[in-house]
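Removed from the display is one protein chain of the complex; every other protein chain stays in position.
Should a chain be cited, it is by its letter among A, B, C, D, E, F and G, assigned in written order, with residues numbered from 1 in that chain.
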Amino acid sequence: MYFDCIIAGFGGQGVMVMGNILAYAAIREKKKVTYMPVYGVEMRGGTANCTVVVSDREIGSPIIQRPVCAIVMNLPSLEKFGPRVRKGGLLVVNASLVPEEEIRFRGLQTLSVPSRELALEVGNERLANMVVLGAAVQKSGVVHLRSLKKALYPALDRRYHKMIDMNMKAMDRGAQFVEKGR
Amino acid sequence: MYFDCIIAGFGGQGVMVMGNILAYAAIREKKKVTYMPVYGVEMRGGTANCTVVVSDREIGSPIIQRPVCAIVMNLPSLEKFGPRVRKGGLLVVNASLVPEEEIRFRGLQTLSVPSRELALEVGNERLANMVVLGAAVQKSGVVHLRSLKKALYPALDRRYHKMIDMNMKAMDRGAQFVEKGR
Amino acid sequence: MAEIEFVKGNEAIAMGAIEAGCRFYFGYPITPQNDIPEYMSRHLPEVGGTFIQAESEIASINMMLGAGATGARAMTSSSSPGISLKQEGISYMCGSQIPGVIINMSRSGPGLGGISPSQGDYFQATRGGGHGDYRTIVLAPYSVQENYDLTMKAFDLADKYRNPVVVLGDALLGQMKEPLRRHKYRKKKGEKDWILTGAKGRSPRLLKSLYLSEGELTEHNWRLYRKYQRMKREIMYKVEFLEGAKLVVVAFGSVARILKSTVAMARDKGMKVGLFRPVTLYPFPYAALDKLSHKVRNFMAVELNTGQMVEDVKLAVGHKKNQVDFYGRPPGSIPSPDELLEEIKKVYNKRVKK
Amino acid sequence: MAEIEFVKGNEAIAMGAIEAGCRFYFGYPITPQNDIPEYMSRHLPEVGGTFIQAESEIASINMMLGAGATGARAMTSSSSPGISLKQEGISYMCGSQIPGVIINMSRSGPGLGGISPSQGDYFQATRGGGHGDYRTIVLAPYSVQENYDLTMKAFDLADKYRNPVVVLGDALLGQMKEPLRRHKYRKKKGEKDWILTGAKGRSPRLLKSLYLSEGELTEHNWRLYRKYQRMKREIMYKVEFLEGAKLVVVAFGSVARILKSTVAMARDKGMKVGLFRPVTLYPFPYAALDKLSHKVRNFMAVELNTGQMVEDVKLAVGHKKNQVDFYGRPPGSIPSPDELLEEIKKVYNKRVKK
Amino acid sequence: MAKVKFREERCKGCGLCVMACPKGILRVSSRINRSGYPVAEVQDMEACTGCTFCAEMCPDVVITVFK
Amino acid sequence: MAKVKFREERCKGCGLCVMACPKGILRVSSRINRSGYPVAEVQDMEACTGCTFCAEMCPDVVITVFK
Amino acid sequence: MKQIFKRPKALVDVPFHFCPGCHHGIIHRLVAECIDRYKLRGSTIGVASVGCSVFLYDYMDVDVLEAPHGRAAAVATGVKRACPSNFVFTYQGDGDLAAIGTAEIVHAANRGEHITVVFVNNTVFGMTGGQMAPTTMEGQETTTTPFGREPGTNGYPIKMAEVMAELTGTTFVARVAVDNPKNLMRAKKVLRRAFETQIKGKGFSFVEFLSACPTNWKMSPERATRRIGEEMVPYFPLGIFKEDNASGV
Partner (left out) sequence: MKQIFKRPKALVDVPFHFCPGCHHGIIHRLVAECIDRYKLRGSTIGVASVGCSVFLYDYMDVDVLEAPHGRAAAVATGVKRACPSNFVFTYQGDGDLAAIGTAEIVHAANRGEHITVVFVNNTVFGMTGGQMAPTTMEGQETTTTPFGREPGTNGYPIKMAEVMAELTGTTFVARVAVDNPKNLMRAKKVLRRAFETQIKGKGFSFVEFLSACPTNWKMSPERATRRIGEEMVPYFPLGIFKEDNASGV
């Protein structure tokens, strides 16, 4: 199997940690994986994105022009990376910041996740990224949801381990949204 | 015509100025000339030598392994450069600092100049280098003695121009020594 | 999962260094390699080591020169502009035969340039950007694991040859994360009988690069030259997809990594393309390429610059009836596997399918 | 005799600079080029110019960067270790396209080395010892007259290409004295519409090397690359004794000067030996050598190092059935014409008389 | 009679103006601008004395003051 | 009773010992050593007090002092 | 109603890239105000350094030259010597000026170059992600002093204004802060005197600004701004350290 994706958004939306968790989940499943972050120059603000490649064979390029999947957390990221997704690929959109009408790409599967609403349901709007990640994994099947949740332990700094439960709930909620459509 | 020579001695014996004057004399005679100094590391003391090449055609190397002529002002210089003089070449030795018995090179013309004595005759032992230079030029004929004397003007710093007369006398004395053998 | 960690390239270098016994790190921050000093500042104290953030890159290399002279394993790291500033110091270390490891996670130049990956420092690293006729061994990793392994190796080579060793990575290799398998460092044997430790019970030792007596410096330079010749024993390279190849792509470091995908894609499309990756950039694997050139006619150098390593490829294979083509992406951006495939296709169609 | 002066090589450089309109000199003393700053300190004030003895070589190159940005003709000079320290600044000047003239009267390395002539900095000068994919024009005089002429030319080229220009001499070319014919400098026309002078009545100008927006730096590097390609127009070289030559010796600078005698001696002995002397080391006269290689089979590079320019000779002629031999004298001493004759004989006997 | 005007899209919600206001009439609201920052606002414009402290302290030159 | 000894071949004739001697008994002679320098000498050894000033001041460690 | 506070003309009307609450923005504005005040828009050549303020040229409506990291004072020397009637200033962070650029600033000052140096001391390397600067306070945690700066190994926070004042060549040396309106108003006046020093041909002027870097201090802008008065000013006292009225040179 081979899967690659770009995860993109504002600095501060937690896109880097999403990429990390996905990568750790893949490692748990004994897959090969590379993770490549790209930062803007500014310390705060600006855009941030990362690329995760998962495969069961040795991985060549850690950077990808045309990914199988893109997870976009805001409008500029959609505009930049949406058109790059491969035909038949998956585009996961943070519907809380991207108006529905902007998402018009032919030949892609699209998944709009109302992340903020779902995160608030779980208890904290800052969990939006985990909701989206849960949804993306559920939809793409790149790793098991179970592995994704377990990956929180190695991926998060020990300081944040007390919040792992909440994060798991948020992932579940995202996955559930894919399953049930709401 | 082609002529090259190495002039060597202690720092402070004025070997550099000898080379310079010789070079200026050659320029006066519309010849091509190169001058190449070699200093030791120390600011004072140590050895100093320079190479002068005179020719009526364009000059190749400004440094010479086996010169036609060597002017050696002290013993270490004799030891270093004496053996390098070409067969049939000219070796001019400052006899005031080099014992006669040290000068035994086959197949060379040798000229021992009692520079200190002759310089004192002219009035100042510091003129020893000019005596030797006058003798060397007279012997080798590389330039006219006349040109050598005229060359004092461009070669010496204006501060020393008042001493030009004395210098000329010293050159004459050296030339005379060659002519008369004393 | 115990032994496999998911690690940033820069950190892998720092980990490799500490594992190999590096106990002194001197550096000055510069993007994109700050994870190295940051890791060192946190972890060196744990093993009784010393981390100094120096006042500049020049101070760093000279602190390393000082520590290296006492026999300590020491390292400095920087990125392109900072490496330029270290050139005088590197030349001195070569001249005085003091070992040390220099990491260049290079970025885009010239000048301040940008922080994207680049291979614009190939000449500087392989031909000695400093003055004089010296060389340093240059190792070019292309994965996080190699960052770790080759850094460890760099320390051994530096000691073995009493010479600085450069690890030449770039922003891509520093920033990417991959699983890393750490392994125990096996210490090479051998006493250092030249180090400065105070002349207790022996005559004094001296480490210097100044040679003024007649002929001394020339002799010293011959000695160094013979040493550089001996380094050829350390030549490393990797090949892939060579079976029946009609076109061999030559590339190192990050772009070789990207090309791994490209060449696989090309093979999928039936193109007989192989990949030759020098791991030691100095000494360069001339002989291996030369040998290959008896079987393969067409070579293509690919670099993240406008043409540097390609000269070495030409020097290796250009004397026969071989073709050496070149694709370069100047510093400032990185080509994707797909873009590179297009470039390879062009050459392949021209040379092989003609 | 009025116009012919007997001048030290270093001074000829300083004279040429002032004649070419250089009004700003920034430098830090180092043997064997101190006559240059010393001359400048005495004579620049006479023409209303400014001499600054900077606190270091790094400060010097950056002062020159500042003065050059305002359109002034500025120069800095040093010798090998000092030139190593200027590499970052040179890279910035290239990136920001700021002209300036850099004199390297090189000495022997590596490290402190010694003060004898050497050509160990060929790679540093021609391949950019600093980081990034930049180039500087490199001029290699071989006589006092050329020191003067090429320094003047360096200023024109620097302005024409908005790029630093390096004059690469060495201790021999700096210390030797020869007659010099000074000639009046004829000013090239052309306004500098990019210089910083205060934005009175116009929009502000900016000189920088940082390019961060996507694709911008790559584009900038392409622009620079095209400029470096255009520099090929400036290629200069000199040939001697080419008629019927069976072996062409390739050499530059001081060793070429020594070889002038050697080759004449060889001809006297009936050996058909010619001399090819690159005057621009970058851009290197590849095409001219290539052309020559259709007529001549055997080449021999001679350098005061263990092998640098020989790579360019191989790149120029190595793709045919040509032979490229090499004799190198490592930094620390200079060979005499006789010694070189022996080396040439060896090659001649092997290749031509075989 | 004084007035302060905020160029909201430039505000980064740092709150330095709030700290500076001697009358305590500023606050960082929960409104988010296009760059994603919460923006500062005046709660009681009447009380503004036009001291310009907020404008002086604003690192992003968001505020202009009229009197 | 004191005595100074000069290691003549090391002397450079700089005269710093002469300057230092409180008794004024040293001078730079016109004798030249092998390196070509005139060498320092004592004129009146009897007067030497062994103060070591000359030795301390000699840059070339030419002088040793006995008492 | 009259507009009593507006954006200085010399400050290009674009948003700053600085982090929320970063004092660089304030200091940029003060410099621009001086350029306006002394009508220097057409005669200024600014020298940008490498640090968070590297984009100076995007904000100042004057000619700007980018200096290599740490070398702004040497670059400015070249500029000013070539263009003595232009107004020349550098804008440098504490990494730039007090670490890698130590030799250049000390000697430009010692030569009494007729330039104005705006020195921003925020006790960290901002742009590169918060490493220790020479000015980092004792005990302060940074990314390269994870256990706090310990003078025994990392040295002491360096007081640049004091060092500058010690040099014979300097004419005007001061330290200011912009952490509250009072200090800010004083900073304005001091900066004007620094500008006047150059305009009147009196020599080298140097103003050290204590500045907050909320991002790398890992503090809210408010907390960071308060830190200046609470921690920095006691160690880095504000004031004019030197004001030489003799005509510079």
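Some notes on this structure:
FYI, contacts are C-beta pairs under 8 Å (C-beta built on N, C-alpha and C of every residue); 3 or more make two chains touch, one makes a residue touch a chain.
Just so we're clear, the structure is a prediction, and the values are computed from it rather than from any experiment.
Across the entire complex, the residue among G:D58, G:E162 or G:E231 in touch with the chain not shown is G:E162.
For chain F, the residues in touch with the chain missing from this view are 1-3, 10, 12-16, 18-20, 35, 37, 50-53, 55-61, 63-67. Mapped onto chain C, contacts with the missing chain fall at residues 24, 26, 50, 52, 54-56, 58-60, 62-72, 74, 88-89, 92, 96, 196-201, 204-210.
Residues of chain D that touch the chain left out of view are 28-31, 34, 37-38, 41-42, 45, 50-53, 55-57, 81, 111-112.
Everything that follows uses one rule, which is that only the chains that are shown with their structure count from here on.
Using mean Cα coordinates as chain centres, the one most removed from chain D is E. Between chain F and chain G, the centres computed from C-alpha atoms are 59 Å apart. Residue positions 81, 111-112, 115, 212 of chain C are each in touch with at least two other chains. Annotation for chain G: residues touching 2 or more other chains are 19-20, 54, 66, 68, 127, 129.
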